[in-house]
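Complex shown without one protein chain; remaining protein chains in place.
By letter and in written order, the chains are A, B and C; residue numbering begins at 1 in each of them.
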Amino acid sequence: MAQLNLLQAVNHALHTAMEADDSVMVMGEDVGHFGGVFRATSNLQKTFGKARCFNTPLVEQGIIGFANGLAAQGAKPIAEIQFADYIYPAFDQIVNETAKFRYRSGGQFTVGGLTIRTPYGGGIAGGHYHSQSPEAFFAHVPGIKVVIPRNPYQAKGLLLSSIRASDPVLFMEPKRLYRASVGEVPEMDYELPLGKADLVQNGSDITLVAWGAQVEILQEAAQKALSHGVSCEIIDLQSILPWDRETICQSVIKTGRCLINHEAPLTGGFASEIAAVVQSECFLHLEAPIARVCGLDTPYPLAHEKEYMPDALKTFEAIMQTVHF
Amino acid sequence: MAQLNLLQAVNHALHTAMEADDSVMVMGEDVGHFGGVFRATSNLQKTFGKARCFNTPLVEQGIIGFANGLAAQGAKPIAEIQFADYIYPAFDQIVNETAKFRYRSGGQFTVGGLTIRTPYGGGIAGGHYHSQSPEAFFAHVPGIKVVIPRNPYQAKGLLLSSIRASDPVLFMEPKRLYRASVGEVPEMDYELPLGKADLVQNGSDITLVAWGAQVEILQEAAQKALSHGVSCEIIDLQSILPWDRETICQSVIKTGRCLINHEAPLTGGFASEIAAVVQSECFLHLEAPIARVCGLDTPYPLAHEKEYMPDALKTFEAIMQTVHF
Amino acid sequence: MSDVMESEASNMHNVICDRDHMAQITSTQAVTLVDKQSTSMPMLQLLNPTGELLNEQYKNAWDKKIALKLFYAMHFTRILDERMVAAQRQGRISFYLACTGEEAAIVGATAGVEMRDMIMTQYREQGALVYRGFSATQFMNQMFSNALDPNKGRQMPIHYGDKELNFMTVSSPLGTQIPQAAGFAYGQKMAGQDAITLCFFGEGAASEGDFHAGLNMAAVLECPCIFLCRNNGYAISTPANEQFKGDGIASRGVGYGVHTIRVDGNDALAMYVATKEARRFSLKNNRPVLIEAMTYRLAAHSTSDDPSGYRSRDEEIVWREKDPIMRMHRYLQQVGWLDEKDLDGYISKTRSDLLAAVKYAENQSVAPLTEIVTDVYKDIEPHLQDQLNALRAHVENYPESYPNTAHPIASDNQTGGPK
Partner (left out) sequence: MSDVMESEASNMHNVICDRDHMAQITSTQAVTLVDKQSTSMPMLQLLNPTGELLNEQYKNAWDKKIALKLFYAMHFTRILDERMVAAQRQGRISFYLACTGEEAAIVGATAGVEMRDMIMTQYREQGALVYRGFSATQFMNQMFSNALDPNKGRQMPIHYGDKELNFMTVSSPLGTQIPQAAGFAYGQKMAGQDAITLCFFGEGAASEGDFHAGLNMAAVLECPCIFLCRNNGYAISTPANEQFKGDGIASRGVGYGVHTIRVDGNDALAMYVATKEARRFSLKNNRPVLIEAMTYRLAAHSTSDDPSGYRSRDEEIVWREKDPIMRMHRYLQQVGWLDEKDLDGYISKTRSDLLAAVKYAENQSVAPLTEIVTDVYKDIEPHLQDQLNALRAHVENYPESYPNTAHPIASDNQTGGPK
C-alpha cells in the first residue's frame, strides 16, 4: 500500500497499464516530456519512450480522431484532453465516430481500446473554461462509457478497468481532488468494475447520490443532517453511463427519499435522468419529491463561484426540506 | 392565407426577415444559388444577392464561428447546418462561444442576433447520420434558446421570433414533416412567443408532451386511447430551452399523469428533465409514474428504424399502462 | 489555479537541448505580401486524352495484367453505378451515390497500394472495393440493408465496410476519417507492419477542421499514410471556387511539410504510378504523402440531387470527353492489350451478375430484432437488454405493425448467394 493523491494514483495506473501491455499508448497536449500540465503523465515518456507517450499538436478533434484510428488498428490509446472544457472540439469524433464505430460496422471494426482522460469540475477559481462538468452531454451518447472516480483508490482501479475495457471509455477526473488529500492505494495491479455504484455510507432516511468531487460534499452535508437526527445513505455513482439503476433504486425503495447532487447546470444535467428513472421505478415508495442540488443554469462564474456551487449547505437544506416534506 | 408545407413556411419566414431587415444574412453549405439541399433557402440569393445569402466552405465549426463573429459585429446571421447530425463539429463554437458570449463580457458583446437552423429527426430512412435528434445536448447549455416547430404555421411564426430574438436561437426543423402536408400560413409578418408551450388538445386523464414531428404521433396515440375511453391532453413544448414548466405542470396537476415522447435515445434525453421537474412540482398530484416513450439507447438504425421509433403504438401502450397503474 | 498546475520540474534530470524554431528562416528587408502564385503545383499526366503515353520513361511502370485489372474494375464500377441509379429510380433502394467520371482516380490509386494496406474512404470510392474483389452480392447485401450485410443493415446504402478486404466501414460525417487514417497508420508503424493507410476524401471535405488536424498530425507524428483528395470540382452544389481560393488542395500539403503530388485524376496510369511512388516513399520514410487527383464528378452528387440546378450541360460535356474509361480504352488499344470480345463478355457478365445479385439481396430478410441492441457495446448492457425485452414483447403484441421483425422471411441461404 502506498499513500498517494489522486493524481499520483492516475499516474500509477498509467504506468501499470503501459508496463503490462505494449499496445497501450498515451497521447495529448503536453503529456510527453513535461508530463502534462497537472503532471498526470509524469515519467511515462522517460520510461516507455517517445513513441508510446507523445505530445500531439494542439487540436482536440485531431487527438480523438487520431486516437480513434489508432484504436481501430488494435492499439489501446489513452488520449488526454487537457481540460474537460476543451473536449467540445472533439465532440463530433466522440459522438459520431467513437460511439458508433462498432455498431455501424456490425462489429467488424471497433475503437473499444480507446480511453479518453480529462480533468473536470470547479472549485479551483477556474472560471467558465477551467471548471465545467460536461458528463451529461456524454451520458446521452449510446456506445461510450463514462466513468468518474472520487478518490485515489477508485482512480487507479477504475482507470485500469477503463483502459482494459472492450468499449471506449471517457474517464473524467475531478481536478479539485487531484492533490487535495492522499489515500491508500495498493501497489499491485487491480481493477474495479465499471457500471457499478459504490455504497459510501449506510443510512435510512434519504438516499444521496453524487460522483467525483461532490461525494465529499454529500458526506459533509450528511454529517450536518445527522446532528439533526437524519440518517443519510450515500452512493457514489462512479459510472455515469451505463449507470447502476439497481443499486440506486434499491436504496431509494429502502429510504423513500432521494437527492442528487452535481456541479453541472441543473437543466439537462445527469440528475434529471436519475430522477426520471427513480420516480418511475420507486413511485410507490417515494415519500417526497426527488431533490436535485446542482449548479445554476448559467456559465460557471468566477467571482461568484462559491454562490454557484451546489455546496454542503445547500445540500443540507435540501435534505432537511425533503425529509420534512 | 396561403397553403404551404413546412419547408415553404421556413422559406417564407426567411424572405420576410431578409426583406424587413438588411442585416439579416443567410449562410451555410449549398444555401446559395442552389437553395439548400432541402430547398429551404430557395430564391434568397436571387432576391437579396450573393452577399446576403451565401454558400460557405464545408466546415460546420467555421460556419458557426463565422456566424458568431458576424453576429458580434451587429448583423443577424441565419446559419444553416445541413443536417443536425453534422452540428457536432460546431459544438465548441456553440457551447463555449455562442452561449457564453454575452455573459463572459458582462453584456459588452453579444451574439444575440444569431439563429442556427437545422433539419433534425428520423423517419426518412436516413440511418445513423441523417436521423438524429440532438436537442437534449443543447438543452444543457445555458445561454442559447432551442426552438422546434411542429407545423407550417408554427414554423414561420417561431422562426421569425427566433431571428429577431435578442438571444441566440437553435431552430430545429423536423425534416420528416418538410413536405408531409400543407397548412394555412398567413402571408403577413407574424411572430409566435418563445419559451411558451402550445396546448394542442384538451383532455383530463393524462398529459402528453412532445415537440416537432412527434406531436402528431401523440395525436394518433391519443385517438386510439380515446376509443378506449381515455382522454388525453396534448402539449407541444415548442421551446426546449428555456421551456414552459408552468403550462406542463398545470396540466399534470389537472390530469395527474404525464407521458413524454421523443425520438432521441432515452438516457439523458430531454424527457428526463421534464420528468424530473414534473415529479418535483406535481408530486402530490401524480397518480402514476411519469412515462417516457423514447428512442432506444442505440445509434439510430436503418433496417430497424420502425422498431426503434417511439411510435403511436408504443405511446398508446404506455398511455394505457400509466392510466391503469 | 496556481497550485494544481504548478510545475514539479525538479525531478527532471535529463538535459534539454537548445531549440531554435527559426533556424531555417532567412530574412528580407522589404515588405512583400507573398501570394499563391509563389508555389507551383503542376499536374502529373502520363496519358493524354486520346490515350497516348506522354513519357516513354514510364512505359514499363506497369504491365498488361495490372492495366487490364484496372480497366476491368473501372468498367465494373461504371456498370454498378448505372445499375444502382436505375434501381433507386425504380424505388428498389432508397439512395445511391455514383462515382462516374472518377473511376480512374479511385481504381488507379487502389492498384498503387497493397492489399494489406488499409483503405479509408469518403463514400464515392466503390471502385476501390471492386478492385479488391468485393462481389456483386456483397454490394447488394449492403445496399438492400439485409441480414447478410456485414453492417447488419444499420447504415444507409453505400456505407460499405469489409474487414477482410482492409476496407474501413464508411461513415457519413465528412472528414472524420482523415485524422483516423493518421492514427491507424501510426498503429501500423508501431505494430511493425509493412503496411500503410490510404485515405480518400473530397475537396469539399478538405475544408473540415479534421483535414487540418489529420494532415498536421500525420506530418508531426510521422505516419505512413497517403491522403488522397479527389478534387472533382463540386461539393454537392458548391463549386470549388466557393470552397477555397488557394491553388487546389495540393498547395496546402506543402504548408504542413507533407510531400505532395498533383495528378490527373482521369489518367488511371498516372494515378497508379503516383500512388505507388507515394506508398514507397511513405513506408520507407514513415511520412505522409498528399495526392490531389484532379477530376470531375460527372454524376449527380447522389440520387437525391439534380445538378442541372447548379451547373451547365456544356460544362458536363467538356468533361464527358475526358472520360477516364475511354482514355484507358484508347491506350490499351494502342499498345495492343485490349481484347474487345473479352471486354464485351465481361461487361455483359457483370450486368447479369449484378441483376442476379439485386434479386437475391432484395429477397433476404432484415437482421433479427436482437441486432438492434448488439454492438452498441461489446456485450449487451443490462439497460439495453431491458429495452430489447420490452421491444420484443411489443412487437409480438402488434406483429402486423412490425412485419420485418415479427415475421422474419425465412432465408434460403444465409451465407452465400450468387457471385
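The working rule: contacts are C-beta pairs under 8 Å (C-beta built on N, C-alpha and C of every residue); 3 or more make two chains touch, one makes a residue touch a chain.
All of these numbers come straight from a predicted model, not from anything done at the bench.
Colleague: Can you list the shown chains that the omitted chain is in contact with?
Modeller: A, B, C
Colleague: One chain is left out of this view; which of B:A2, B:A75, B:I253 or B:M320 touches it in the full complex?
Modeller: B:A75
Colleague: Among C:G133, C:G246 or C:P403, which residue is in contact with the omitted chain in the full complex?
Modeller: Only one of C:G133, C:G246 or C:P403 touches the chain omitted from view, namely C:G246.
Colleague: Using the touch rule from the top, list residues of subunit B that touch the missing partner.
Modeller: Output for subunit B: 23, 25, 33, 35, 37-39, 42-43, 46, 51-52, 54, 56-57, 59, 61-62, 64-75, 77, 89, 92-93, 96-97, 100, 102-110, 112, 124-126, 130, 142-143, 145, 166-167, 175, 178-179, 195, 242, 245-246.
Colleague: Could you please point out the subunit A residues that touch the chain left off the display?
Modeller: So the residues of subunit A touching the unseen chain are 29-30, 32-35, 37, 54-55, 57-62, 85-86, 88-89, 125-130, 266-267, 296-299, 301-304, 306-308, 313-314, 317.
Colleague: If you put the missing chain back, which residues of subunit C would it touch?
Modeller: Those residues of subunit C that touch the unshown chain are 1-2, 4-9, 12, 15-22, 24-36, 38-46, 54-55, 57, 88, 94-95, 156, 207-213, 216, 219-220, 231, 233, 239-248, 250-262, 264, 273-274, 277-278, 281, 289, 294, 302-306, 308-312, 314-315, 318.
Here is the rule we go by: only the chains that are shown with their structure count from here on.
Colleague: Using C-alpha centroids, which chain lies at the maximum separation from subunit B?
Modeller: Looking at centroid distances, C is the chain farthest away.
Colleague: For subunit A and subunit B, what's the span in angstrom between their mean Cα positions?
Modeller: 30
Colleague: How many angstrom lie between the CA centroids of subunit B and subunit C, rounded to a whole number?
Modeller: Their C-alpha centroids are separated by 34 Å.
Colleague: Counting only residues that touch at least two other chains, what does the list for subunit A look like?
Modeller: 61, 89, 92, 96, 100, 103-104, 142-143
Colleague: Touching two or more other chains, which residues of subunit C qualify?
Modeller: Residues 152, 154-155, 159, 171, 173, 209-210, 376, 383.
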